[in-house]
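The block underneath contains the structure these notes are about, expressed in structure tokens.
One chain of protein is taken out of this complex; the other chains stay put.
And then subunit A:
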Amino acid sequence: MAALRDGDFAALQILLKAPSKDAVRQLCQECFSSPPAALGPLAQRACPGLAVSAEEAEQLVSALHNLTRHVVYRGLTRAEDILCLFPENFHQNLKNLLTKIILENISAWRNEAQASQISLPRLVDMDWRVDIKTSSDSIVRMAVPTCLLQLKIQEDAALCGNNPVVSALTVELSKETLDTMLEGLGRIRDQLSAVANK
């Protein structure tokens, strides 16, 4: 997470050279979503549209990234709080435009931040099937139901970038195991309700 730096607001004024409000909007979104490592290439792409030097583009992109991420980090939701961040002498119209764009995107950005949080591998899907075992090498005739459960697990999104690795784990459960598992899950549900009701 990047903190706001002094030079950032100066760099933001480069946006005054942007061709349109939509271009500013687009750039804000790209700067928020981009990880710090990808800001360089993003700056290069933004260069021609803004008619500025490569160095200025980089400073701008970095400043926008810091500003948007800072707002999301602090959880600011009111226009006044965002307006306060800007220094006194900042261009009024640009300040209002940026605040407006940020407010439009803030909840989507918050969700994006939460979705890309670090975590243990996440469950993305689950499927099951029930089989009846009718015969085996230890017993020639039987009718034992069993459950096959397939869990699709995705590795930490941050580590995989754009190609998340999803592995499938198929597990077999006997009826006894399933009953024990359901007991455990029931206890979780009860505790969750207790927490929710506090």
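Please note the rule applied: contacts are C-beta pairs under 8 Å (C-beta built on N, C-alpha and C of every residue); 3 or more make two chains touch, one makes a residue touch a chain; residues count from 1.
Criterion: contacts and distances are computed from a predicted model.
One chain of the complex is hidden; its UniProt record names it "COMD7 protein", one of "Vacuolar-sorting protein SNF8", "COMD7 protein", "Large ribosomal subunit protein uL3m" or "AP complex mu/sigma subunit domain-containing protein". Of A:Ala37, A:Cys84 or A:Ile132, it is A:Ile132 that touches the chain left out of the display.
Only one of the listed residues, A:Asp22, A:Glu55, A:Glu104 or A:Glu172, touches the absent chain: A:Glu172. Contact between subunit A and the unshown chain involves residues 1, 69, 72-75, 110, 113-114, 116-123, 126, 128, 130, 132-133, 136-149, 151, 153, 169-175, 177-182, 184-186, 188-189, 191-192, 195.
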